[in-house]
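I have placed the structure first, in the form of structure tokens, so that the comments after it can refer back to it.
The other protein chains are all here in position, but one chain of the complex has been omitted.
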Amino acid sequence: MPYIPHTDDDVAAMLAVIGVDSTAELFDEIPDGLLIDALPGIPAALTEAGITRLMRARAGRDGGAVSFLGAGAYEHYIPAAVWDIANRGEFYSAYTPYQAEASQGTLQLIYEFQTMMTGLTGLDVSNASLYDGASAFAEACLMAVRANRKSKSRRMLVSRGVNPVYRAVARAIGGGQGIELVELPLDPAGRTDFDALTKFDGEAFAAVCLAQPTFLGTIEEADAITDWAHAHDMLVISICNPTGLALLRPPGEWGETGADIACGEGQPLGIPVSSGGPYFGYMVCRKPLLRQMPGRIVGRTVDIEGRPGFTLTLQAREQHIRRSKATSNICTNQGLMVTAATIYLSLLGAEGLRRTALQCHANTNLLAGKLAQLEGVSVAFDTYFHEAVIRFDRPVAALVDALGERGILAGYDLSEHYPELGNALLVCATDARTHEDIDAYVAATRSALDRSQAA
Amino acid sequence: MPYIPHTDDDVAAMLAVIGVDSTAELFDEIPDGLLIDALPGIPAALTEAGITRLMRARAGRDGGAVSFLGAGAYEHYIPAAVWDIANRGEFYSAYTPYQAEASQGTLQLIYEFQTMMTGLTGLDVSNASLYDGASAFAEACLMAVRANRKSKSRRMLVSRGVNPVYRAVARAIGGGQGIELVELPLDPAGRTDFDALTKFDGEAFAAVCLAQPTFLGTIEEADAITDWAHAHDMLVISICNPTGLALLRPPGEWGETGADIACGEGQPLGIPVSSGGPYFGYMVCRKPLLRQMPGRIVGRTVDIEGRPGFTLTLQAREQHIRRSKATSNICTNQGLMVTAATIYLSLLGAEGLRRTALQCHANTNLLAGKLAQLEGVSVAFDTYFHEAVIRFDRPVAALVDALGERGILAGYDLSEHYPELGNALLVCATDARTHEDIDAYVAATRSALDRSQAA
Amino acid sequence: MSEPVIFELSRAGRRAPTHAVAEVPAHTIPEALLRDAPPVLPEVSELQVVRHFTRLSQLNFSIDTEFYPLGSCTMKYNPKICNRLAMLPEFLERHPLGDVERGQGFLECMFELQEMLKAVTGMTAISLTPMAGAQGEFAGVAMIRAYHAARQDHERCEIIVPDAAHGTNPATATMCGCTAVEIPTGPDGDVDLDALRRVVGPRTAGIMLTNPSTLGVFERHITEVAEIVHSAGGLLYYDGANLNAILGRVFPADMGFDVIHVNLHKTFSTPHGGGGPGSGVVGVNDRLAAFLPVPIVGRTGADRFVWLTEQDLPQSIGRLSAFMGNAGILLRAYIYMRLLGGDGMRRVSEYATLNANYLMQQLVKAGFDVAFSERRASHEFIVSLKGIAGETGITAMDFAKALLDRGFHAPTTYFPALVAECLLIEPTETETRQDLDAFAAALIDIRDQARTDPDEVRAAPRTMPVRRLDDVRAARQLDLAWQGEPESS
Partner (left out) sequence: MSEPVIFELSRAGRRAPTHAVAEVPAHTIPEALLRDAPPVLPEVSELQVVRHFTRLSQLNFSIDTEFYPLGSCTMKYNPKICNRLAMLPEFLERHPLGDVERGQGFLECMFELQEMLKAVTGMTAISLTPMAGAQGEFAGVAMIRAYHAARQDHERCEIIVPDAAHGTNPATATMCGCTAVEIPTGPDGDVDLDALRRVVGPRTAGIMLTNPSTLGVFERHITEVAEIVHSAGGLLYYDGANLNAILGRVFPADMGFDVIHVNLHKTFSTPHGGGGPGSGVVGVNDRLAAFLPVPIVGRTGADRFVWLTEQDLPQSIGRLSAFMGNAGILLRAYIYMRLLGGDGMRRVSEYATLNANYLMQQLVKAGFDVAFSERRASHEFIVSLKGIAGETGITAMDFAKALLDRGFHAPTTYFPALVAECLLIEPTETETRQDLDAFAAALIDIRDQARTDPDEVRAAPRTMPVRRLDDVRAARQLDLAWQGEPESS
């Protein structure tokens, strides 16, 4: 019996101890009419060998594309040590570290992770992860409402540069509590329009929300916005790509006093793109906001002999203690992903992460530059981190299809969410792409354009 | 600097302690004329990402064949837990367990392995591995010479059923010490010819050597041969496929008193076929021969508090103690492979191994049966374990090529080593082959035969 | 046994890894946008990283090393093959926005997973997107609200939860903008039906129930409960955290539930990963199908699999994640389910229940005070140490720590809160009778020691990397990120 260690003798002896004749009797409190005696809808068991064949065949249908897709998930090279260690049974099969003394490995690792995230963001305190970037943003909105003692508003001023899906998720998750998102438009350089912001002068909002870089790859000049928000009793939520933080000014240094909350997608830190998950959301904030933070937090303390040790702390914010008054309902988080990210950041260090960021930037630059040399193709914005908006003289859907047939994922078609950009494609060439990949992309694009008609 | 942790400060401080100005000075005892200052023949360093791309491309050129090759290396399904655990750093990156107290994991594992090998073979004591099956056979020959106090001969009577490469290796390794192999022919059923054996009555040999199953897949009836050998002051060396031992009578039970030494290839026990290595050779013997055994041996003992513990023992047989009088020069063995094999055997148990053996047998049976229905094709021998000799009415080389083009490794062409069998192919369908694989083989053979000319 | 914080191993200027990126490329980003100083991250060699985190891992208890009878958490064996196959490079490298043509393998798995989840819950539609049980709860309650809203029934904003409920249940009610209304448990462990009748009404949005409950018993009056709530106009939410207990024995749908979440990291054995990730897929009956969160996987005629999105489900409560939830976890659950098959799933509940009832009886026989011992245990049960605590001063927490020294992870302590000094014990089906016996012996041993040498019990743990930690100090003198040497106390 797969995974069940009982021998017939065991079962007989155990039934005797319980005082029943069969295991069926153990279910005798379930009302008769409800009992079922089979699960006909489930296919018959496979052996390990059988499932291996099946899954390899399935995987074989999916592989082989060369991806220039970013749009929230980024393929970076992940050193082999990351998952070799993260997959160790002691990390992989451990539970939440509620028994601190028997979980010092996980706890210390989270403490180290928290430290790294404060280093990256320039803010004071990090939690131990949320589900993903989108839901972390939703939680940040809820947190801002709780934390902003000066404004009683549940409205957020959210830049159009924030991932549209993140905005949708924030609405879906925050909606029940009345969270409302008001959009801030972008200026011609693809950054949040400061002038548009000032039009909201006098209105109450809990926070202003900016992405760095924006969903369109552009880099916000966040100082003025941050200061404006603070002057108007609003908090600032920054949604930062963590790779970018190796290079770009961290939210903790925006404006006079820094942003208040940083959150976002942790996936770029050593997590494969893997069809969208599991990733992890991170969240870091200024210390005064700490008690409104959702999710677990690890603290360092000492044991009864005075030796340093680690434990979950400030649990009174959490659902298992505070129940309906908790800062969030989150319980299970994305611990294993944090394990991988902590190892990834340790391996790369600041310099390694910076080089990775620069390489992504340079690759995207190279690609954008080469594409711009094609007729009818231009780059929409000058300054960007590692994603660029490419404008075409005809709809991009056909191009995406044409490249798809050659095994190239051409990028993200912006026409649905950013129709104002015209025929625009969001491309991303990370460090996982080589110059040959980029050349192949350009060549494929050239021939696809040659074959199609300008709009 | 890849893998080198020194900072510039470290280096300066270390050089100061040593009292030299540069690391170059540390090589000043090397005669001037010998010093070189570069390694121009080595390609420039790759990054992890770069080597990953390179190796994936190389691997991609090699994959995808469906193998019906056995001939000494057998593709079995290996449960995922085997290598997940064997690859743990504590096994993978440990040294030989000379410091017993810091190596109890490896030592206990080897003790368990030794126990399992005695169980499989029915003999008394196992060592901790030799390099591979072929070299284990060579060592067994040398051991037999040392152990056989009654015969002073360095000659071995070796069945033609023993893998021809093993015989070559025994000659290459034993030759220096005067080991000579005399061949015993096979009977029409593909087993060692007992009558031929009796013709050697009166001649001196150190041992009789039999393979179980034979290289041709047939199953020896070993009792009479064993008893004859013992009656003539010869030892019996059995070269057994360990998967077969789950099913077939073990060498410890051959004849009146059993064979004396069992050795062979451990690869089928959880080791991938991986281009031929690393595998491991196993060796088990009757207790009186123990002190002639090559290789490491682990024993259970107690510590100063009386708790059980494990340690290398009987090291006085080994080169690091006995130097030129050692039982072998072996030092580094195949520990990690033994780790995998021990986990494999634990997962399968006797019943799992038996089923695997039976499945291989049944698959080969099925394949042989289907092939025999083709015109001009027959099965050479009735009784076999998991390899069968298939006879064709024309040379098999062309068939092997034709199937190769369809991604099928058709089997092992016996014409070089067993010309007496005519156009004969050794095929093996292990548990890694499905019925669809077998059908594809038969169909490909049929069409290849249709297209070619009978000889 | 202690390990320095990785920053203590760091030395300025050390750069030993084989960086993915060897050269430092140029850039075109205006200086004003760049950070002035590099972030503080450790500067360590690859060997230091490997050694540090390998050592840290060894400081953990885990399923792979210890028995982990953590009630309500279903800490059973996570088969290695599930991880192996879910980590096939083609799955890992598939971009979530990649075209569906090059994702048919993954999508087919997801589609079949949806089908299998229907087959084990009795529900008629599934969404895989929630990323943990709590998010599944959120989705469920949000759907309940959307359902009422769609019927213009806007007053319904109360969610009833039993006092034994997991904290996520009331917290979810709040997240959804509802009010949690608690009802008591009766003396036999079932819901107090009268109390329930008293609280239902026109404000009732629904009820959240775990069945079997976290008290380790099956709610026998579940049909009445459903009847009461439904006739009051509310819907029933099934917290599937305990599905392991009844897998293949009873359909939540048949009990009257309208919506369910399943913790794949419990019943379907995806790893807990030191805290996550999990997956809290949701299933609904026809009433709620229109409101499911997207994306969902659909099948078109010729065995082609596609994403169903907001366009296909215009009444959807929307998206809860940027892409498709914890896709890789879903793959692991899919693989596990295919390995078990229907019979294997029924064996899960059979042996989980056998193990729990056996261990419960052994402890009853040993004189422990077991809550609801006259009833069948589900896959878990509660020991109350109130008597022993009164007698010896040794608390459930002391027992928990003493268990660690004996090589067992502690059961869940102090939950559910309505049993004093409780241990919630869930052995799961993958543990041997021999290990259950050893665990019972350890509890007996601790009780003996509590009577003869209580200080020694209070001194536990002694064999862990640290002894008991000062939680109060942790919360008062907050040290949440490394800044240098900790002050000694």
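Each chain carries a letter (A, B and C) given by its place in the written order, and its residues are counted from 1.
In this section, a residue touches a chain if its C-beta (ideal position, glycine included) is under 8 Å from a C-beta of that chain, and two chains touch if they have at least 3 such contacts.
Note that the structure is a prediction, hence the values are computed from the model and not measured.
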Shown chains touched by the chain that is not drawn here: A, B, C
Sole residue of C:Y77, C:W307 or C:Y414 that reaches the chain not shown, by the stated touch rule: C:Y77
Residue in contact with the excluded chain [from B:A196, B:A326 or B:L374]: B:A326
Residues in chain C touching the chain absent from view: 9, 11, 14, 18, 45-48, 50-51, 54-55, 58, 63-66, 77, 79-81, 339, 430-432, 434
Where the unshown chain meets chain A, residue by residue: 1-10, 45, 47-49, 79-81, 84, 89-90
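The criterion applied here is as follows: only the chains that are shown with their structure count from here on.
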Farthest chain relative to chain C (centres taken as mean CA coordinates): B
Separation of chain A from chain B, taking each centre as the mean of its C-alpha atoms, in whole Å: 48
Centre-to-centre distance between chain C and chain B (centres being mean Cα positions), rounded to whole Å: 46
Approximate Å spacing (C-alpha centroids) for the pair chain A, chain C: 20
Interface hub residues of chain C, defined as touching at least two other chains: 14-15, 17-21, 44, 46, 50, 54, 79, 81, 83, 85
Sites on chain B at which at least two other chains make contact: 47-49, 79-80, 84
